Every structure is written in C-alpha cells, then in structure tokens.
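Note that this complex is displayed minus one protein chain, with the remaining chains in position.
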Amino acid sequence: MSVHVIAYDTANPGDTSSLMMHVARFDPGRIRRLALLVKTEGNSEVNDFSREYAMLSAQTALTAWGGDDLVKRTTFLFSTGCEGAMTPFGYLFVDEEDAAPGAPDSKRLAIGCARSRVLAGPEIGTPAHADIVAQTVKDAIRDAGVGVDDVALVIVKTPVMSHVPSTEAPAGGSKRITSAYSKAVGALGAGVALGEVDRRRVVQDAFDVDLHLHARRAMVFSGSELDCVEIMLLANRAGAGGDLRIETGQLADCIDADGLKDMLRNAGCVFDDRGRLCDPEKIVAMLIKAGIAPDGSLRGCRTTIKTSHIDMDKHVRAAIGGVAASIVGTCRNFISANTVHQAPPGGGLCACIVRAP
Amino acid sequence: MSVHVIAYDTANPGDTSSLMMHVARFDPGRIRRLALLVKTEGNSEVNDFSREYAMLSAQTALTAWGGDDLVKRTTFLFSTGCEGAMTPFGYLFVDEEDAAPGAPDSKRLAIGCARSRVLAGPEIGTPAHADIVAQTVKDAIRDAGVGVDDVALVIVKTPVMSHVPSTEAPAGGSKRITSAYSKAVGALGAGVALGEVDRRRVVQDAFDVDLHLHARRAMVFSGSELDCVEIMLLANRAGAGGDLRIETGQLADCIDADGLKDMLRNAGCVFDDRGRLCDPEKIVAMLIKAGIAPDGSLRGCRTTIKTSHIDMDKHVRAAIGGVAASIVGTCRNFISANTVHQAPPGGGLCACIVRAP
Amino acid sequence: MSVHVIAYDTANPGDTSSLMMHVARFDPGRIRRLALLVKTEGNSEVNDFSREYAMLSAQTALTAWGGDDLVKRTTFLFSTGCEGAMTPFGYLFVDEEDAAPGAPDSKRLAIGCARSRVLAGPEIGTPAHADIVAQTVKDAIRDAGVGVDDVALVIVKTPVMSHVPSTEAPAGGSKRITSAYSKAVGALGAGVALGEVDRRRVVQDAFDVDLHLHARRAMVFSGSELDCVEIMLLANRAGAGGDLRIETGQLADCIDADGLKDMLRNAGCVFDDRGRLCDPEKIVAMLIKAGIAPDGSLRGCRTTIKTSHIDMDKHVRAAIGGVAASIVGTCRNFISANTVHQAPPGGGLCACIVRAP
Partner (left out) sequence: MSVHVIAYDTANPGDTSSLMMHVARFDPGRIRRLALLVKTEGNSEVNDFSREYAMLSAQTALTAWGGDDLVKRTTFLFSTGCEGAMTPFGYLFVDEEDAAPGAPDSKRLAIGCARSRVLAGPEIGTPAHADIVAQTVKDAIRDAGVGVDDVALVIVKTPVMSHVPSTEAPAGGSKRITSAYSKAVGALGAGVALGEVDRRRVVQDAFDVDLHLHARRAMVFSGSELDCVEIMLLANRAGAGGDLRIETGQLADCIDADGLKDMLRNAGCVFDDRGRLCDPEKIVAMLIKAGIAPDGSLRGCRTTIKTSHIDMDKHVRAAIGGVAASIVGTCRNFISANTVHQAPPGGGLCACIVRAP
C-alpha cells in the first residue's frame, strides 16, 4: 500500500472542487483508506458551523463519486480556525492498494484508522474513556501494520460531554463538559497506548490538572457532535510503497522557530547559512499544535493570550502560524492549539511529511 | 544631547509603576524631549478605551513628577493591539542634555518632535492636510538637528475626520472619515517631506487608492481624539551622545523573516549558521509595521485576513508579531498594521534601535 | 389555492427534522409554491456559514422528499442573526392547490414568487439593477394573482457585487460592493413596482444616500452567493382559500411597542386594559425589520449601536426582538435589521399573519 498526501484549497467551506479534482485521479475500488484533515474558516466559536457545512459538503461529494462504501472507509477530521498567515485548506490522504510492494529496507508513510464503539454519556470524561482511546489507538496501530515505535503521530478525535443535568455534580466538576477536558482525556489515553504515559497516573483528578503528564506523539481534537473515538495514525512502515516519510518534533513554545527547523532538518530538509529553507518543494504537509503556559506568559513576558476578548487558541494559532509560514514560505500548514497533556505546559508538537530522497 | 530608550512593562493600561521607576533616573530639568511609544491591550475596536486610560494615567503620573512643563515637552504615542506573541509595554525615549558632546565622527540616535497647528474639520483628509504633515515633519527634522538623509523613521500621528454631516458628500467620499484614509494622508505628507513621494501626485483621488505611491521611512497612526498632527522622528546624528543607533528595513509581507533579519544584520547583529540571533541583548527597540495585499492573499495563498469577523489588522499584527518574537526571542516588540502608502501594497517596514559597538 | 404557514424549530442550522415532519402533511404534487423563511444562528459576520449549511441541509432533505421539481418551485430565504430573545427557527409557507375555491367575498393570504435572469457584474448596484427588481416584483404580483394594492409585503433577495477590481472605481464608489448598498437598490426597485417610489428619483447617487426616499411594504435581504433577484410576496387575495390574512405596519424606531401593537390590533388581535395581548394563539407569523437613525441616537439618547465592536444590526435586532417577544409572548419572530430605503431613517416595518375570525 502507498499513501498519497495532497494539499487542496477551498474557496469557502462548502467548496469541494479542488478536493474532487484531486481524488478523481484514484480508483475508488483500490482505495483502502481515505482521510481528510481540513481547516475551515468560521469564527471558531460555539456558533461556528463552517465545520459541519464543510463535512456535509465533502461527504455529499465523496458519496456521489465513490459511494457509501468509500465514505465508510473515510476518516473526516475537520477543524476550524485559520487566523493570520493560514489558508483554509485540506490534506487529502489516500492509502492505495499497490500493484507492487515497496522496498522492504526503507520505511515509508503508512496510515492506520480506527473507530471505537459509541460511548455512553456517563463514560465521557472518565478514565474509562481514556482506556477506550488507548484501545482505539492500538486498533489503528494494527490497521497501519506497524509497531508502536513506528508511530509518528496519532490524531485523536474524541467526544465532549456537552450536557450535564444540573442536578448532578459530575466527577471532575463542570470542567468535565469542556472541550479542553475532553482533549485531556484523549491525550492521556493515546499516551498510554504509545507507552509515553503511565496508566496508573490516568485518574479522574489528573485530567486537565496534572499538566506535566503528557503524550509526545498525539494531537487531539474534540467534537460535541461525536459519540465515539476516532483515530487516524501516521507512521513509517518498512515495506510501504510511495515516496513519503513523516517526522515528528517538539516545540518549546508557540514561537519556537528553532523547534520547527530542527524537525525539518531531521526530515532531510536543507537550510542555507542564513537560515533559509532551500528545498520547500520537498515538504508535502506540516502539522503543528502549540499552546501557552498556564499563566499566559511567553519568554518571560506577559501576554494577552489568556486575558483577551479573543479566545486564547486564536492568539496561539496566529503566532505559531506566522512563524511556520515564515519558515516554509507557504500558508498551507495545518495549525491548531490547546496542547493539554499533548506537550508540557506551554509547549507543542509538530510533524512534517516529506518526499523521501 | 543623548537619547536613552528603555522598554518598560505594564500590568494593565493604567499601570505606570515601571515607567515611573525608569524615568526617576533622570533629572526632569535636563530632559529636552520625552516620548512614550506604548502598546495597550484593549479590544482594539471603536469601543476600546485602553489607550485613553493609559494616556491619562501616564500624563497624571508624569505631571506629578515633572510638572506641566515636562508634559508639554512630551510626545504621547499610544496604540492598541497586542495580539498573540506581543506584550503590552512601552518604550520610554528620553533626550537628555549632556555634560559633554558625543564623538563628532560617529552618528548616534537623535529625536526630533513637532506639532502642527489645529486643523479645521474641512481640511482633514485633503492635500492641504498632507502639506501640514510635510511641514511638521520638516519642523521635526530641524528639532532633531539632522538632514533629511539622516532620518531613519518618522512616526506620524494624525487626526481622523470623525464626522461628516450627512447632507454633504465630502471629496473623497465616506471613506474620508476612516482611519485608513487619515493614515493615507499622513503617509503621503511624510513621504513628500522625506523626498520619497512626488508632491504633484498627492491629490485627493490618490489617497488610499494609488497604493503604489508610498513613503519608505514613515509609520503612521491616527486618532479621532486628535486635532493636530504630531511627529516624532528618529535619526542618526553626527556628534550626538549616547551609544544608540537606529536602522530601518523593508518587509515584503507580514511573514518576512528574512527582511527582519536583514535589517538586524545591517544594524550589526550577528546570526549563527543555523540562523539564530547571537546577540539579542544588543537590541534596544524593535518597531514594525506590516500589511496585507489588497486581495487578502499571502505567498499565493488565500487567507481570511480580510474576510473574518476579526479585523484584518489583528491578523496581521499576530502573524508578524509571532515572526518577530521568534527571531529576537522577546515579546517586547512594537508592532502595528495598516501600511497604506507606507510600503507597497502588502509590504511593510521595520526599524531597530541597537547599542553601537 | 390555500396558503399554510407553519413555524418550525431547529436544534441547529443543519436540523431539518421539524421542517420535514411538518412538510410531510402535504402532497408534494399539489404544492404550487413552497417557501422557507429561516433565521439561522451563526455569528452573522462575513465568516458565518450557518446560512449556507442550513440551506444545503434543507435542499437535500426536500429533494429527497419531493424531488428536484419541488425544489425548483421552492424559494429559500435564509438569514442569520438570532440575538437575545429570538429563537433560531423557520416559517414554512406552502401554497396548496385546493379541491374547492375559497369564499369570493373574503380576502385570504396569497403568495407570489419570481426570479429574475442572472445579473451581470457591472449591472449590480445600478439603476438597471433596481429596474430588474421592479420587474421581478411585478412578475411575483402576477404569480400571486393580485393587484398592487393587495400586496402586504414584498420580500426581496438581491445579489451583492462582492468584488470590484481595484483598477476601476465603480460608480457609487467602494460603498457599492456593500450589503447595505445592495439592499438600497433592492428596496427602491421594489418601491417603484409598488407605486411608493418615483422612478425618476432612482438614480445612482440616490442609493444609500437619499434616505428619505423609501418603500413601505418591502423587506430586503442580500446575499453575495446570489446571482439573480428573488422575490417572495405576501398579499391578501379575494377568493383565496385557507384562513390566514396578513397585515402590515410601520415602526417609528427599534423600540416602537406601540407600532407593533397597532399592527396587531389592525389585524384583529385584542389587548386587555393593561395592554396585554389576549389572543396570542391567533398569530401565525411575525416579521419585523427595524433600523437605527444615521447618527445612532434613539429617543434623543446617544446609543452605542453604531460605535461598538458589535455590528449595529445585532444591537437593533436584539432591541426590537426583546420588545416583540414581550408583546406576543414567544421568541418565534422573524426579526432583521437595516431598513435602508425600506422605512424612513431610523424607522422600520412589520407584518403579521393571523388566523382570520
């Protein structure tokens, strides 16, 4: 199997013309897995429906082209928020069955996808929820045909408990119904599956509190519309076809240009002696998640990131988005915020998919 | 005379404790010019009063310390908007009378300040307004004791015509009452004084329309509370005291890391072979103004900068602010947006004040 | 023919369950006209896609139920903005072919719909555009089978010229690409068709300027996605079936409770001696459009409606929405803002559909 990754633009959240132009290159019958990782451009608040609009549009178009079966093999990961130097766009991942196997001695990009059973309301936001995430990550590792060490990045989509009857105080308190809490659970669950987090520390009181406990290869998203856990996992697998590889890195904070450059160098990119990227065409995808320290400070300075009428995630995305675009020279980077349990407090993580030499 | 430049933090817009701690080092009687260039942290919309609050607080504190006479010799340049990797802070500029003159063979930082007469409402937004800006810039050049070629940066503060009776359609249309229009007039006036703009092209229809006509060393701010033009000008003057110098640069766009680095290199800063700044302590001040192309695109990508519920200036400041902070390693950078007639469409300008070797 | 009007709720913009439950009562083959007048709940700014999401969802559901032909006979009027005491909901209008004609001596609610040809870009925002609106209103009057005097309310949906190449200054200036300008053109066109506006005064310079020129029975909406003019018109027609009637009223301003009550009294509603509505169940639909005076004042008081970070239309909708809900006792009222050329400056208009005695 070979994984293809294609960045496609959107004129608005409902626009699928570029997506469908690219997907048309493939034979739907030979697509093992399809995944869309998309940034939409609504206001990124509770009343932003650009994500739902974009998903409905993409599902409709893909169904018309490849039928219900293809849509069932497709993972939809849509996220809002394109502030500053970001463009609204998507990455199309196609895992295609090959005529011939890849070279056994080189590792190439592989995808694994999995979906959990439906979670019951009272499970959401508990250690049992984290266990389900861990199990679903393991399922996705198996789907990718790799070992734990081959995994470069786990993308977790996890439900939010959106409503708690006011008569009962849930364990975890009212925080438990927030998106941050849901991400916390997802991150620790993934961290357990990846061997990065000790299962014994994943207790109710740890979520969104014990912030130094964190995974290192997970990006977590939450959705109040979701009733199960969805995983898309990226790895390098010996014998995979195609010419792509993925590299993961860590960010010290949301302006960590050096962290991004180190990852790109590790992936084989070259910079000149003035620090400029020489081979931007080699980069097929950039994925970044960054956060802000709990006290809102950055490099010893007070910021307004947590004390503004604009949500903190928008500030963070715009800052790291500017940094990333200034390095790679394009605005087509998938950038998100809130790294609770996905990095140390205030830190972040990043990944790039590049063409192998 | 020697110019001192000190960055001071604020805990909130009304906080003058750090300002007053720093200013207390000086003898008010020997201060020729004082200037405050400050970023406040309100919502940066029409109902943001953080600027007025900060100005009133600073004026009250400075009056209590140095008396009305000192305040009359002080230029207040307050601007809102600290998105992302920016800290709310101020630069204190003190032009102090020296015991001994500086070395005649080296150029050092000098300040010139000037204020125009009060403008009549109908003058605002016309070529006559631009001529007043030009004349006030010339007054400030004289105040600094320099020639036109010595000028590195002209900071213009210019009134906005905030109300047009609906019965009369002003020349320039309803656009004329906008902040962008007022900045356009200020920029072209400054450009004429600096010899960068041909006076014959400064006609009513050019403002905010003939966008390729632009100054190269002017940053313009507007204020609806203002009834005159205020100029603070920064230059390098032979024989000036102190150890500071200023360098100006140009930005291709709001993610132009190379433009910022080129300016810093020209100012004498050193970068290692991985592109990292080696001597950040040398930098005393960073001033940046950046814009976005009229069609909202950036490096060939669509952005949401002009099609968002968040004002475009906030997107731009957050993007270039992230880039700047990632290079110099601090969030204490004075960053603003809207470069109408101050740079080519979509471009920007930057300046840094550094300690001379 | 009989017109049925049904208010239906939505759990979110993509929810069509209540709509489809109500529409299922009808036989699609006997539906002459279907119309949806819907309020969606996005942020009501340029990056609000709740309207597009809701339209796509409704079109998909109606197509599945009644086929493409039904959708072609359907008018979709979706508008965002549900601030304060408003609920996100829709009015379903069904014009059904009757077995038996209505009583010839009583007038009952009738609908007329029409759509213009596609407008060319340069036409939009010109008197020619207004003429096309006028012609389309006449077509809708004919479709409803009524005379001009029978018309109670014309709902106009009109395109916005969303892009003007920067090299050409359009007649009407940059204002011409705004939603307000587009509404201005639509309102004056409708006013001409209704005999309320003198065609000779509908000149380029009048749009959004000559504000005392206005229609009296038109509510206008604009959409940048639209390329033609769409009209849905409500009238009382002798011989129509059903038991509904429509009444129109005028509002002095956006807190005009007396204006709303006068309209309801004229429609046959009864208030007790404490000013409380006695028969709310009689009211089937409420449609309101209100504005604010050009100087932003209301009853002699300064307001922040035009000087806030929140768009003026949201302030206006929330104010009149509260007033309307306090009178009729429900939040299911269709409320919109911006009454340029649809009422005197600062005024508004209203309509109600009631069950006839």
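The letters A, B and C name the chains in turn, as written, and every chain counts its residues from 1.
To be clear about the criterion, a contact is a pair of C-beta atoms (placed from the backbone, for glycine too) under 8 Å apart; a residue touches a chain by one contact, two chains touch by 3 or more.
Here the structure is a predicted model, which is why all the values come from computation and not from measurement.
Chemist: I'm checking contacts with the chain that's been left out. Which of C:V3, C:A54, C:C82 or C:I246 qualifies?
Modeler: Selected residue, touching the omitted chain: C:C82.
Chemist: Out of C:V94, C:V133 or C:A318, which is the one that touches the chain we can't see?
Modeler: That would be C:A318, which touches the missing chain.
Chemist: Identify the residues of chain C touching the omitted chain, counting contacts across the whole complex.
Modeler: 9, 11, 41, 43, 82-89, 254-258, 261, 271, 273-276, 298-305, 307-310, 314-316, 318-323, 325-327, 329-332
Chemist: For review purposes, identify every residue of chain A that touches the missing chain, sorted by number.
Modeler: The missing chain touches chain A at positions 43, 45-48, 166, 169, 173-175, 209, 211, 294, 304, 307-309.
Chemist: In the full complex, which residues of chain B touch the absent chain?
Modeler: Answer for chain B: residues 12-14, 40-43, 45, 47-50, 52-53, 56-57, 60, 309 touch the chain left out.
One rule holds in what follows: only the chains that are shown with their structure count from here on.
Chemist: Please indicate which chain is farthest from chain C, where distance is taken between mean Cα coordinates of the chains.
Modeler: B
Chemist: Select the chain whose centre, defined as the mean of its C-alpha atoms, is least distant from the mean of all protein C-alpha atoms.
Modeler: Closest chain centre to the overall C-alpha centroid: A.
Chemist: Quick one: chain A and chain B, Cα centre-to-centre, how many Å?
Modeler: 39
Chemist: Can you give the whole-Å distance between the Cα centres of chain B and chain C?
Modeler: 47
Chemist: Can you compute the centre-to-centre distance for chain A and chain C, using the mean CA position of each chain? Integer Å is fine.
Modeler: 43
Chemist: Which parts of chain A, given as residue numbers and ranges, touch two or more other chains?
Modeler: Only 41, 43, 309 qualify.
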